[in-house]
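A single structure is presented below for examination.
Heads up, one of the protein chains got dropped from this complex, but the rest are sitting where they should.
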Amino acid sequence: MSDMIFNVEHVTLRFGGVISLNDVSLHQDRGEILAVIGPNGAGKTSLFNSLTGVYQPQEGTITFVGKNGKPLSIIGRKAYRMANAGVARTFQASRMFSAMTTFENVKIGAESHRGIGVVGAMLRGPATRRDEKHSDARTIELLKFVGLTEKANAISASLSYGDRRRLEIARGLATDPQVLLLDEPAAGTNPSEKQALVKLIRRVRDEMGVTILLIEHDMKLVMALAERIYVLNFGSVIAEGSPDEVRANPVVVEAYLGTSTEEAESK
Amino acid sequence: MGAFGHYLAAHLDTLKSEFWALFVGGVANGLLYGMIAVGYTLVYGVLRLINFAHSEIFMSGGFAGYFVLRYFVGSGAPPAGMSSVGLIILGVLVGGLVGAIVATVLERVAYRPLRRRNAPKLAYLISAIGASYFLFNLAGKEFGHLAYSTPQPYINHPVFHIFGAPVQMYFVIIFLVGLVMFASLDRIISKTRLGRGIRAVAQDAETASLMGVNIDRTIAITFIVGGTLGGAAGFLFGLNFGVVYTMGFVPALKAFTAAVLGGIGNLRGAMIGGLILGIFESLSLVFVQAAYIDVVAFGILVTVLLVRPTGILGERLGRAA
Partner (left out) sequence: MRVWLTKAIVRRLLITQSIVAVIELMTGPAGSNSQPVYGFSHSFGESSSFFGLFRTQRWVTFFFVGLICWGVASFWISQGSRVRKSVHDALAFPRAATQKRPVRWGAMAVLLGFAIILPHVETAPFWQAAMVEQIAVYVLLAIGLNVVVGFAGLLDLGYVAFYAIGAYTTAWVTGALPTPALFHHALNPFFAIPVAIAIVMIAGIILGAPTLRLRGDYLAIVTLGFGEIITIFANNLYGITGGSLGSNQIPHPSIHLGPIKYIWGLAPVPYYYLALGFVVLFIIIFSLLERSRVGRAWTAIREDEVAAESVGINPLKYKVMAFAIGAASAGFAGVLTASQLIFIFPASFTLQFSINILVLVILGGMGSIAGVVFGAILIQTVTEFLFHSPPSGYQPQDLYIYLGALLVAMMIFRPSGLIPSKRRQREIRLSEAEHEGHLDEVLTGDDT
């Protein structure tokens, strides 16, 4: 248990009268590839936004253990502070800085989590130059890692869906995260892009040592990638286990897979 | 502490003795703010956009009403009885009509080309500010830069008293016109086909368009309705305060405050917000100099925006209207 990275305990999130997350408890170990699945509106994205500081749940606790091993309470922290603490994310409908080049997108990730000196930035002192050099090198390295080197100077709005995912992953990694949260990474990608994405995500964990938490609709991708799965339905956790256990769980089959496996598989 | 206590006690005494007079004035101002605020709220509801040039719709209604009275009353003695009533109705109608025309032109020229192109929000704001700037300065050129005092179409005597506070004819007129306007507006929005169209576009423009609502027409009508109320309010305002090319700025800023206070996009909220602001502002005259009254209103605006940006009744036009 000492190697836990996320610990969510009894979290409830409400919007007006609507309960979005109902007494959710889950945890993730460092280095694990964990997936959260569930039908539309089950509260997956709400959970994500609670983990990244975008939403503030009314009840419960969420603890994140950062690099230094110190547990950090997430609730009440703003999104940018979570990013600085080591939680990186991608978005369901990719959000890039669309008028910037691929390179600039990643570079912003690489430089933003370090402290700023306005005066230094204005005067371009030696420290600033060193910083810039470091960010540039890191950006080049990450673009190579995700395979976007050739598109470094392309305007990011011109990238294909698959490339946008890569860009978002590279930008997230540029912030030196402990954990990378992927919100439906396979949405809008074609089968070959999907396969490449599975490989890439695995490499992120294996080579960069970054823990992966993903939300996904696409069962193929989840089953191929996840080591452990939580199933959400109507804002509550209804099952937890390895992919095989979840697949065999009658509750899950009834609530979720029973109605939509074929649909999900056929995509 | 003692000095402050003394200050407070003295002012509370004034408040007690002046309360009803200030209250009546506050309600009248509040109704005017509410009438202007309706324009902000409706346009915000369908376009998600603050119509910065709404102040100039108010101003043009004021001038239109002024010219009606200048023509019919001129420098003669104020008429009484039914001719007063007729003049007020005519002024409200002409003010409202001119307000509606200006609003329509504004939508056509400053907003529609941008909407066609799906321009960024900043472009709308800048275009609106440009239009406002253009309109009031053009009015200044055409009508001169000094204020006009409006010929009185009635004799402004106290009609009755509330707890000893006299209620002037001017206030009675505003109450009546305001109530009629709000009541009919509320009915139009909640009961008619037109109102359903507006609410549908406010909730979800894309779906409304799929359901056969003509978006362009609905937006145009929204501007017409808001413009009518704004123009009529301009006429009523001008009756008491006179008209001048810059007359729109401060009342419109306050009306915007009222719209935010009630929950922007929310029609009843605009009326309630107007009343609350009007009364609060009027009562605060006891505590601050008249010169700072705008600062009070502005303080309310900033406070509401920071503390409860959804206002008292919440945003959405579709839900609460």
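Letters are used for the chains, namely A and B, taken in the order the chains are written, and counting of residues starts over at 1 for each.
Everything below uses one rule, namely that contacts are C-beta pairs under 8 Å (C-beta built on N, C-alpha and C of every residue); 3 or more make two chains touch, one makes a residue touch a chain.
What you see is a predicted model; the values in this text were computed from it and never measured.
Of the chains displayed, those contacted by the omitted chain across the entire assembly are A, B. Listed residues B:A80, B:V159, B:L176 or B:L305: the one in touch with the omitted chain is B:L305.
Per the touch definition above, the residue from A:R138, A:K151, A:R171 or A:K194 contacting the chain not shown is A:R171.
For the chain left out of this panel, the touching residue among A:E9, A:D29, A:E59 or A:E104 is A:E104.
Touch with the chain that is not drawn comes from one residue among A:K44, A:R89, A:K151 or A:K194, which is A:R89. Within the entire complex, the positions of chain A that touch the omitted partner chain are 52, 54, 78-81, 83-84, 88-89, 91, 95-100, 104, 107-109, 111-113, 116, 118, 121-124, 128, 131-132, 135, 155, 157-158, 171-172, 174-175.
The missing chain lies against chain B, touching residues 49-50, 52, 67, 109-110, 113-114, 117-127, 129-135, 137-138, 140-146, 148, 249-250, 253, 256, 260, 289, 291-292, 294-295, 298, 301-302, 305-306, 309.
Heads up, the rule we're going with is that only the chains that are shown with their structure count from here on.
The distance from the centre of chain A to the centre of chain B, with each centre set as the mean of the Cα atoms, comes to 48 Å.
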